[in-house]
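Yeah, one chain of the complex is gone here, protein chain that is, but the others are all in their spots.
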Amino acid sequence: MNFEFSEEQQMLRDQARNYLTQHCPTTLVRRVLNNRETHDADLYKGIAEMGWTATTIPEEYGGLGMSHLELVVIAEELGRACAPVPFSSTVYLAAEAIMALGTEAQKQTWLPKLADGSAIGCFALGEAGGAVTPDQISTSMADGVINGTKVPVADGGIADVAIVVCKSDGGDGATLALVDLSQDAVAKDNVQMIDFSRGHAELTFNGACAEVLGEEGAGWAAVESLMNSAAILFAWEQIGLADKALEQAREYALGRFAFGRSIASYQAIKHKLAKMYVKNTLARSNAYYGAWALNAGASDLAVAAATSRVAAIQASLFSAEENIQTHGGMGFTWEFDCQFYYRRAKLLSLAVGSEKQWQGRLVDGLAASA
Amino acid sequence: MNFEFSEEQQMLRDQARNYLTQHCPTTLVRRVLNNRETHDADLYKGIAEMGWTATTIPEEYGGLGMSHLELVVIAEELGRACAPVPFSSTVYLAAEAIMALGTEAQKQTWLPKLADGSAIGCFALGEAGGAVTPDQISTSMADGVINGTKVPVADGGIADVAIVVCKSDGGDGATLALVDLSQDAVAKDNVQMIDFSRGHAELTFNGACAEVLGEEGAGWAAVESLMNSAAILFAWEQIGLADKALEQAREYALGRFAFGRSIASYQAIKHKLAKMYVKNTLARSNAYYGAWALNAGASDLAVAAATSRVAAIQASLFSAEENIQTHGGMGFTWEFDCQFYYRRAKLLSLAVGSEKQWQGRLVDGLAASA
Amino acid sequence: MDFNDTPEQAAFRASAADWLAANVPTKEETEGLNRLQVAKLWQKRKYDAGWACIGWDPAYGGRGASAIEQVIWKQEEAKYDVPAGFFVIGQGMMAPTLMAYAQPQHLERYLPKLASGEEIWCQLFSEPAGGSDLAALRTKAEKDGDEWVINGQKIWTSGAHYSDFGCVVVRTDPTVPKHKGLSYFFIDMKSPGIEIKPIKQLTGESDFNEVYFTDVRVPDSQRLGEVGQGWQVSLTTLMNERAAIGAGSSGVNVNLAIQLAKEVMIDGKPAIEDSAVKARLANFYVEEAGLKFTSYRTLSALSRGDIPGPENSIGKLVGAPKMQQLASFCMDLLETSGAIWDTSRSKLADNIIGSYMGAPGLRIAGGTDEIMTNIIAERVLGLPQEPRMDKGIPFMDVPTG
Partner (left out) sequence: MDFNDTPEQAAFRASAADWLAANVPTKEETEGLNRLQVAKLWQKRKYDAGWACIGWDPAYGGRGASAIEQVIWKQEEAKYDVPAGFFVIGQGMMAPTLMAYAQPQHLERYLPKLASGEEIWCQLFSEPAGGSDLAALRTKAEKDGDEWVINGQKIWTSGAHYSDFGCVVVRTDPTVPKHKGLSYFFIDMKSPGIEIKPIKQLTGESDFNEVYFTDVRVPDSQRLGEVGQGWQVSLTTLMNERAAIGAGSSGVNVNLAIQLAKEVMIDGKPAIEDSAVKARLANFYVEEAGLKFTSYRTLSALSRGDIPGPENSIGKLVGAPKMQQLASFCMDLLETSGAIWDTSRSKLADNIIGSYMGAPGLRIAGGTDEIMTNIIAERVLGLPQEPRMDKGIPFMDVPTG
């Protein structure tokens, strides 16, 4: 048994961390957030040049053909850096969907562009508040034409291609559509989220051209499967973020003195930091298993994904919240970086289903196998 | 507005505390627990002589005709003392049920005896694990004859009279039976609970004589109403217990030294005690409102009862658990008294419905009124 | 126990309600005015009619009302949407300090204008290096004839930019232990050498300021208390802060969450029917109701003449984290849409996300969760202080990292 990343994967991590330290400092995150930009295009270009967007895409489609173990290493570093790029939408969702379900032609059309960063992808699921179920979807596709509105769509304003979940009268109630967003019949309207550094949009399809992705009426099963892999990949971003927040809190506490000694020597603070460490460690270990299960296509992938996601949500929110608290008043200012992790942690906790949804999926999975 | 107990009620509290300090020391609780006795009969006799069992029973039935505000004062003190007596079964449940639902004859027969302590009452609801609903009840009554088995029944082994929840084919699915337990057709079998100082039993009715209490087929509504008042009365016992556990933890922490100073000066301990205080205070304030609502027959009694119970369960379990933790190894010994509060807190948390049940009732009530 | 007013209280409540109904500014009156102008207009109107600072001595514009009458007045006033925050610090914290330490002529000069809202006061205590260790302040004052010359920096000063006066604690002797080298002054906020810079919070708003002092001169006659007695004077101010800040009633609450849970669907049913949603809402409600009823108990004690004690720290200690988690929970109910911060798309976004973003500040301002817990542990439960590394040491020698 070996439950570690390989030396090559460790090297990839070092390389990714170095790259992002240099090219994605918090000043860059701050600029994007201040200006409410949709993303940093140069950074994304650089990331694509590093080959990260190509990681799991097969070589025949311009990718590197590596495994998800390499991808989670990169995900963690992007999370640490709070990188303002459309990586998750493009790689965890759009590329994964096309790889899993696309026809040869669809793969040929899109994967090389997603791999080299020349195209951005997105995934359009929700239409209103609350958990999405197939019968709540009103966006529909017929005869290659799609109509409806999706909101909020992460990176929808800058994406070139969207995977859109449409209702289906037959099958499991849903069909996936592949939509080229460069059409006039697609309207994009920016939507501001709690995290100003990640662009989201409302996408309206007014009779736009669309292709079926995968099987008609088998879209909901595809969504659930896609959510499992996305849950694990997002979990690694959340863990990177959580660890960074812990490090930031630790560093501040060590340097801040009150009543003649470092606040890090007070149990109220040191036990808080230890609690962050415990939650982060449990989340990381669960995500290790998630990564392995995703890579190996394990039979308990659904449980592993849910466990990874629930743990990552809890750890990242706690660390981001208590990082501010550890900083005291300064942590509550615009000027300090604590806000990046606070905003991003909450955004990510809602990105592919809330804690409660995944708690349900987790126990349903355990109950079915027990 | 005046949200305080009256001077007379405060005096009653002092009197009750003094009496129990003298007549219900922890050595007495320890003896009952060690020997797994059902209760301490002398203590109960003394309590009855003090008039506590008679508190809310009308004067015409040998009671004192006082309000529930006096009764909660006594309940708190009994909880503090971990008193091993059948007070709650007799007073909060049996007497309340007969007062609310009994015929004149039933009241005349039982209330004077319950008031003067010459008879003990009990309430028999559950038959197996899990939350009770009318359709899960198999105990039945027809033509004045009752058949079935109830377990566990608090004080069932020593009670003279039982209020038994029977199934009903009509109405709300349940009918209450009043059963004299001095019949041969009633079998009593002791059941050991987590708290060895409170006797419980399995009651089996083999064609025993029974009277309908209240309206036939209206028993479930009566149970729900009875649960509301019991929830508030039990809450006060739990709060008494919780405060006692906090005091015990505080005293021990102040006197225990580690690394050259009192462990009460470490934030790990002092913040733990502060957290107990916060939970106990919220629980007490909610129970104040519960007591007022019960006494005034307020329209939001159901919400007030549920709020009192949920808060009291949470506070008493936390204080009892962390009291042991504060004591360290000594708290885990048989010799120390911490175990009394730990056992009793858990028993009480299950006595009239679990936290989860009452969380549900609480929000159902809020949602209905919002 | 009785939730009803006594006849006297009922009469007082009725007269307050009547006056309010007739005098709360109409929309037409406030048209074109900003919040501060509306607040001043309303405060002056109350003052003229004897409804401002009703607990104060009539000599300063009050009516010597009892504690319970003050509560009744607040309850009645709270039924209207009138701005109030601007005067809380001056009337709630500075005024009691002035009453305890200022000269009679000062009281006559300043209190009536404070009551009428014509002059606004702020509090200049916190410093960048201080934080929870409030007394570790470094802003210094040196005596020069009949005046003191102040140099240094204050932070987290609410309302500094619209205040006329402020109370400032400064170090007048760094060679004695921390608490012993402080003195307390009130100053004109328009004095030369005062520079005010707003602090932008992570919410994007600016409620606080940094205040820089460069050779600011203040007459010795504006000193409150003796030289070196500044900490004791500060404690008078801070004791009243606890009462002034309170639990904070704005932001998300369980009622709003229930409304939301009735609208949002989970598995084809309203979320309010979901048992996990119920369990969480019940826990939030237990805290919310517990705080409400705790405050009722405090009121009952107040009306008997008691002074609010350190146990009132519970309001903020429970209320602020509750707001954070309840807001987070409401966002979760909405799933991905819960993260939309755009009022045009979501009526509730400002309230829910505003609460989630603002709660971290509530958990810190006026004493962090950790300090509040310490207060309960030490002052309510009587547990010992942590060892103090700065005790008995000249302030200038205390380790600062």
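Going by the order they are written in, the chains are A, B and C; count residues from 1 in each one.
As a convention for this text, a contact is a pair of C-beta atoms (placed from the backbone, for glycine too) under 8 Å apart; a residue touches a chain by one contact, two chains touch by 3 or more.
Worth saying up front: this structure is predicted, and the values here are computed from it rather than measured.
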Please identify which of the visible chains the hidden chain touches across the whole complex. A, B, C
Touch with the missing chain holds, among A:Arg30, A:Lys150 or A:Arg250, for A:Arg250
Candidate in contact with the missing chain, chosen from A:Ala264, A:Leu301 or A:Leu347: A:Ala264
Would you mind spotting which of A:Thr103, A:Ser140 or A:Gln359 touches the chain that isn't drawn? A:Gln359
Just checking the interface: what residues of chain C touch the absent partner chain? 266, 274-279, 386-387, 389
Contact set of chain A toward the excluded chain (per top definition): 1-6, 69, 250, 253-254, 261-262, 264-267, 269-271, 273-275, 277-278, 281-283, 285-286, 288-289, 291-292, 295, 306-307, 310-311, 314, 356, 358-360, 362-364, 366-367, 370
Interface with the undisplayed chain - residues on chain B: 125-126, 128-133, 135-136, 151-152, 191-195, 200, 255-263, 266, 268-269, 317, 321, 324-325, 328-329, 331-336, 338-339, 342, 346-347, 349-351, 353-357, 359
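To be clear about the criterion, only the chains that are shown with their structure count from here on.
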Closest chain to the centre of mass proxy, which here is the mean CA position: C
Cα centroid separation between chain A and chain C, in whole Å? 40
Whole-angstrom distance, CA centroid of chain A to CA centroid of chain B, is 50
For chain C, give me the residues that contact two or more of the other chains. 277, 370, 373-374, 386
For chain B, residue numbers touching 2 or more other chains are 266-267, 271
